[in-house]
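For reference, the structure discussed in these notes is given below.
All protein chains of the complex are present and in place, except for one that has been dropped.
Naming follows writing order (A and B), and every chain is counted from residue 1.
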Amino acid sequence: METKTMNEFVTVGKNVSRTYVRDKATGAAIYTDDIKLPGMLHARMLRSPYAHARILNIDTSKARSLQGVKCVITSEDMPKIKFGNWRLFPDTQDEYALAVNKVRFIGDEVAAVAAVDRDTAEEALTLIEVEYEELQATFDIDQSMAEGAPILHDLYPDNNSIQRKVKHGDVEQAFAESDYVREDTFNVHAVSAAYMEPCSSVAQCEYDGKIILWTSTQTPYIVQCLLAATLGMRENDVRVIKPHVGGGFGGKMELRKWDICAAFMAKKTGKPVKFTLTREEELATGRRRHPMRIYSKIGFKKDGTLTGKDLKILLDGGAYNAMGPTATFLCGNYGLMLYRYPFYRFHGRHIYTNKPPASAIRGFGAPQSYFSTESQMNMAAEDLGIDPLDLRLKNAVREGDVIPELSKIGSCGFAECLEQVAKSSNFREKRKHPKKGRGVGIGCYSFVSGGVFNWFNTQYPFSAAEVRAFKMELFIF
Amino acid sequence: MKHIITMTVNGDPCSIAVDPWRTLNEVLREDLGLTGTKLGCGEGDCGACTVLVEGRSVSSCLTLAVAVDGKDITTIEGLALSGEELHPIQEAFIEKGAIQCGFCTSGMELSALNLLTKNPSPDEKEIRTAISGNLCRCTGYYNIVDAIGAAAEKMKKTNDNN
Partner (left out) sequence: MSVARFDYYAPESIEDACRLLMEQGGGAVVMAGGTDILLKKRRGLLKAKAVIDLQKINGMHRISFEEEKGLTIGAMARLADVEVHPIIKDKYPAVADAARATANVQIRNMGTVAGNLCNAAPSADNAPVLIAMGAEVTLAGVKGQRQLPLDEFFKGPGLTAIGEGEILTSIHVPIAPEGSGVSYKHISPRGKVDISAVGVGVMLSMNGDVCEEAKIALGAVAPIPMRAIKAEKIIKGGRISADLLEKAGLEASQECAPITDVRATAEYRKKMVAVLTIRAIDEASSRASQK
C-alpha cells in the first residue's frame, strides 16, 4: 500500500474550519432559546428566598387565575422520583424536580409556571403564596460539621454525603523516614462557569405522549435516561436534542429541574414549554466549582525525592450532591497524579451546606487539588534549596509507572514537557537572576481523557454509529 | 397601549405594534424572528445583544423598542446570510478560529463593524478597546483580535479594488 506524504493529505495536518462555524458567523446557528414553536408557553421557576426552610403550604390559586397563565405546578403535581447523575449509587440521588417538604438553599426551585409570555409568567410568580417555616442554616463546612448542626438531608445526619478513602503504603512510616515534612491547609473558593448562554430547555409532547426536549446541555444521553426515569417513562419515548450550546465548561452535564418541569408541563398542557434562565439565576443559584478546604502533608528526602502525601479534603458541596461524588473521587485521584508518591493516603468528604450545589466545572476536583500540590512543590523547593522545576523533574511520573487504584501509564511526556518548558522559557536562568519586580513560576496540571469509572449505566449504546473492526469480504455483483 | 413602530431592519422596512416596555432585544428575537442577536445578561454587561442602531453598536437589551422608531437597525443577519458570500469580518472570524461556542460571535462581529467603519486601520489596543464591551468565555480573545485585524486588511483591499 502506498503511504501518502504530508503534502498529499487533505485533512491531516491542515487548517480545517470547524463544522457549523458558518452558521455561527452569520447568526443562523440555533441555540435553545432561539427555538419558537407554535403555541409555545414560557415558563419561570419560583425559587426559595430562604436558605433552609420547611414548606408548610403553597397556594397557587391566584397565579392560576392570572390571565395568560396555563399551568402552575409544585412537587404535589409530579411523581416524587429523585434524580442525580450517579444512578448506580441511588443513595446519592438527592434532588426532586421541585422541592418536597423542604428548601435547602436560596434559589431552590419550589414551583413552576407556564404562561403565554415571559412577562405573564414572571407576574404569576409574584402571585404564588408559599408559607415557610425558616430553619437554622449552615453556610460553611465548619457550621455543617459542628455538634448540633442543622441536618439538610435525613439520610445524612452528619451532613457528609460522600466519602472516599485511598490508602497506598504506610504514610506514617514514610514521614518518619523523611528529611523534610511540611503541612499546609489551602482554601479554594467557588467559581461559576459563567458560560455566555444561560441554561434553556424547550419541551414538546407528541400526540402519543412521547417527549422531545431541546436543551442547552453537554450530555443529552444522561438527560434522556434520567428524564425518562423521573417522569416514569421509557427511555426510548424521550428524545433529547442538543442544539448549539453557548458554552458549558462542565456546568451543563446534568439533568436539570427545568428539563423535567418543561417536559411535565408540556405533557400537561399539550403545548410546547420553554424555560430560559436569567443571568441572575445562573450566578445566584447555578452550579459552581466546589469550594474546598485542603489539608496536605508531604514528605521529601533531602535530595528532593518525594516520600509520601497525606491528603484530607473537605468539599463544600452546597445543598445537593449534583456531581459532588465525582469531584470527591477526582480530587483524591489528582492528589497523586503527576508525581511518584511511594506512599499516599487520601480522605475526601463531601459536606452539605445551605448554598447552591457545587458540581462539575472544568476539572471538578483537579484544579483545587493541584493548587495544593503545586503550591507545596514550590514551597518545598524553596526550603530544600532545589529549583522548583528540577524538583518536579525528579519526581515526575514516567511511562510504565502505576498510579495506585487508577491506572498504568502507557505513555507520558511530562518530563519531556518540563525540559522543553525550561529551555524555551529560560526558566532556570530567570530564577537565578530575577529582574527587579519580576518573577517566574511554574505550575503543572494533568487530567484524564475519557471515562473515569462507571457511575452511569445504560443498556443502549450511547452512539449513533458503532465502528467494529473485523475482516470482511465484499461480494460485488 | 401598544405603539406602532416603523424601523428599517437590515435594509428592510418593518412596521410592528409593540408594548412600550419591551426591549429591542425581545422584539428582534421574539417578534421578528431574528435570533442571531443573543441575550447573555440583560444588563448591558456582556455584549451578546449588540446590534447597530444608525450604524452605532448598542446593547439591544438596554434599548426600548419604541425608542428606535424611525431608525436603521443592523443585526448579524444584515451582514450576510449563511448561503451568501460572507462579509469580510465573518470570513476573518472563520479563518482565524475566532468562533468556538459562537454565542458571543454576533455581538463581536457587530462591534468589529462599528470599529472598522470609524477606524479602518486599528492597532491591537484599539481593537481590544472596541470589543471591551463584549465578553467571550471560550476563546481567550486572541483569535478574535487577530480576526478583526485580518478583517481590517480584507476590507481595505476590497475598498482599494472598488
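Criterion: contacts are C-beta pairs under 8 Å (C-beta built on N, C-alpha and C of every residue); 3 or more make two chains touch, one makes a residue touch a chain.
As the structure is a computational prediction, the values presented were derived from the model and not from experiment.
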Among B:Asp19, B:Asp72 or B:Glu95, which residue is in contact with the omitted chain in the full complex? B:Asp19
Among A:Asp23, A:Asp119, A:Asp184 or A:Asp237, which one touches the chain that has been omitted from the display? A:Asp119
In the complete complex, which positions of subunit B touch the hidden chain? 1, 3, 19-21, 23, 42-45, 47, 50, 53, 56-59, 61-64, 66-67, 69, 111, 114, 129-133
Touching the unshown chain, subunit A contributes residues 119, 122-123, 125-126
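In the analysis below, only the chains that are shown with their structure count from here on.
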Using the touch definition up top, name the residues of subunit B that touch subunit A in the complex. 29-30, 33-43, 46, 48, 75-77, 79-82, 86, 90, 93-95, 97, 99, 101-106, 109, 135-138
Mind listing the subunit A positions that touch subunit B in their complex? 17-18, 20-31, 33-34, 36, 193-198, 244-247, 249, 278-279
